[in-house]
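Taken from a larger complex, these chains appear in their original positions, while the remainder are omitted.
Labels run A and B following the written order; every chain starts at residue 1.
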Amino acid sequence: MATLQEFRTGEKSWWCPGCGDFGVLTAMQKALVAVGASPDTTAIVAGIGCSGKIGNYINSYNIHVTHGRALPAALGLKLANRDLTVLVAGGDGDAYAIGMGHFMHALRRNYNVTYIVMDNHVYGLTKGQTSPTSEEGFKTKTTPQGSIERPIHPLMLAVSAGATFVAQGFSSWQPQLAHLIQKGIEHPGFSLINVISPCVTYNKVNTYDWYKKTLKNLDEQSGYQPNDRSTALATLHQTEELVTGLIYQEETTPYEDLIPGFSQTPLVKQDPHVDPETWNKILATLE
Amino acid sequence: MLAWKIGGDQGEGIDSTGDVLATVANRMGYYVYGYKHFSSRIRGGHTNYKVRIATSRVEATTRRTDILVALNQETIDRNVHELEGGLILADESFSPVLPEGADAHLLTLPLTNIARSLGSIMMRNMVAVGASAALIQLPLDAFVDYVTVKFEKKGEAVVNANREAVTTGYQRVIDEYRALLTFKLGDPSRGDRLVITGNDAIALGAIAGGCRLMYGYPITPATEIMEALVRWFPSVGGAVVQMEDELGSITAVIGAGFAGARAMTSSSGPGISLMQEAMGLASVAEIPAVIVDTQRGGPSTGMPTKQEQSDLLALLHGGHGDTLRVVLTPGSVEECFEDAVEAFNLAEQFQTPVIIATDLSLALWKQSVERKSLNGPNVSIRKGSTLSPEDLLALGENVFQRYQFSPDGISPRSLPGEKNGQYLATGVEHGPSGKVSEDPANRERMMNKRLTKLLGVAAIRDGFRYEGPDHPELILVGIGSTVGILREALHHLRGQVGLGWFRTLSPFPVDRVQSVLAPAKHIMVVEQNALGQIRQLMAAHGVSDDRFTSYLKYDGVPFLPEEVVTRAMSLLSPVEVH
């Protein structure tokens, strides 16, 4: 069993002091420890953004891809070696702007990876522009008079799109967040955890204080059952997604188990050669 | 040598009819080559399928048609100029007319009526097949056997009706047109051959080369690679994922390559353009990836069902920033198989994206290929430089230096799942450990490492092939499907003419090109694009002087060997033309 320390790289962080991403990092590391993962069998795919730098700080196999494409990379990785624990991380711009198409298709494909979106309602790395989750009226360098677009509600979209695991955490609420990530990893299909992770430099509206005042914690609300799509949608609608906890989960079989003939042994462990008998059968289809 | 063609409207089964003829002739020991003319629509619109049948290898189409099976008048009107005295077998139902001045014999048969009388007009094409067999003087049995197996699953009634259709067509020709049966094909040669396309060969090569993942998105003329792997992968435990787009496809391939599986994607121009950004990631993060570009008429949607070789510069230079890419250019169906296997080897050995560039003609047209040239189980697989578990463990507390500098620029890699091998693969510039680095000195070294490493490809692969005399007066230079066309042209050019073709377009095999072309008095670069992309590339590498001329074509139609012969003759000194 690996320890928290073993999941650290010791590299000095490039994040601003106070950034929400520190909390996401710690929660991910705790969750990895909790599920009994080990650094060598863990793979983390990250997108581009302040958030995307998270892979630099977790001792594991890390791949830092192009902006918006973390999810397809994770699909490739998972099918190549289905024994790996695969986590995917990125920002709200990475996930819901340039990455929106892949996000919707990952949900319907339901392959077994855990997607952690570090949502700060702003573009951090490019120094403060409006993001798809920015609220209407949010002022940035690209919308100095306030955003005029309806914000994306990622959780509602995920539930509507047929997701099998949908949760939201807050980087300041460590135990809940770590637990949600742990459950996401344990879920045998695609799990989405949208994490409120404040940007202290470019978002002066959706601050820690603001969230502490407005966020509702489902865990404190006795009786919430996360197994019904309509209840989940209604809850998200009522709270305007200002809610943390496990919102929806269903029993499921992951994509990789449904692919006809797909090997249960990780592909990377197989002999790459084709055997003569199979080969002749294949050629026979061309005769 | 004989050229048979069937033409009609799209959606009328022209394809499968041509396939029957090609398959049966191949089984009998003839060499076949099939060429289809089609449009970007599903039904309607003229389509035709030409099959050349010969007693030796054939890998191009020529102008002449000996027998034209016409299912409508448009087919006659559009193709009659190819006949030069040949036969037209037309369905009576549309009251065929021979255009004025046509140099052809018109035979008619009530193809539709015969089919209808056998139960369904769907069998019209089978009647035509039987009639064609008679005209070509191929034995009826072989066709009857073929349909028996082909329709087996559909039940005895269907089998019988189709046998009847073929037989009736055959018999009616024998009965009515015996006098015209003058074609002599010559004796077939023994041998075990399959009739396959370049797309088939690539899919086969991928399987043989250990590829077990394919992420793709449909597009003409690449789709068949994905579709073939969908059929074949279950038997080897692999998976094909139809992605939401090509951005997703290439990135999934990169994810798989990072994890250590052999993975590929295939597309054509529009999809390849979308992959440009991610290919740069694979280059910088040194991740193997195999990408097939089956070129078609561009730019943009362009001419999606037409032949062209116009993505070459984009394959080399399409992404932002400084990279070298490995671009393999097979010049025959067999080379498609070889290069598909080799692409996976090179990708892992050099830890880099490898592109296989084919073109519509090479990708889609079927031809006879020796079974022994498709020896899947026996190909050699080179996994490239990896650290052994012992090496990794020996690192102890030290961080694995994934990108450590080395004389050949290649650094051994670790694969996820291996103890002690954790590292960061990133598209951001990084130091030897993989960690992001903005240090100028490191940047320069890393850039040199990546660029010089790829020059190693030239050391292990002959990137420019040559066939021909030692002291050629003229060398024809080609690529992709053009190579087969030039080879056929060579048969008709008895002078001192040689053929040079690219097997690796990048890294550019400059030394080899220079030495091959050195003795030639003239060099004609034959390419199917408007910009003379290969010429430009040669010039950019200093291979250019006044011996060079270009022969370009960019109207969507392949070169004909005859056209190449004419053009070549104009370069050769008169005394040498026989």
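To be clear about the criterion, a contact is a pair of C-beta atoms (placed from the backbone, for glycine too) under 8 Å apart; a residue touches a chain by one contact, two chains touch by 3 or more.
As the structure is a prediction and not an experimental result, all values here were calculated from the model.
Enquirer: Can you write the chain counts for the whole complex as a formula in the shown labels?
Expert: Written as a formula in the shown labels, the complex is A x2, B x2.
Here, only the chains that are shown with their structure count from here on.
Enquirer: How big is the gap, in whole Å, between where the Cα atoms of subunit A centre and where those of subunit B centre?
Expert: 40
Enquirer: Note which residues of subunit A are touching subunit B in the complex, please.
Expert: Touching subunit B: residues 11, 39-41, 43, 45, 55-56, 59-66, 69, 71-81, 83-84, 101-102, 104-105, 109, 256, 259-263, 265-268, 270, 272-276, 278-279, 281-283, 285-287 of subunit A.
Enquirer: List the residues on subunit B that touch subunit A in their complex, please.
Expert: Residues 23, 27, 194-196, 200, 204, 207-210, 212-213, 215, 231-239, 241, 243-245, 247-249, 251-263, 277-278, 281, 285, 371, 374, 376-377, 379, 381, 383, 415-428, 434-436 of subunit B touch subunit A in their complex.
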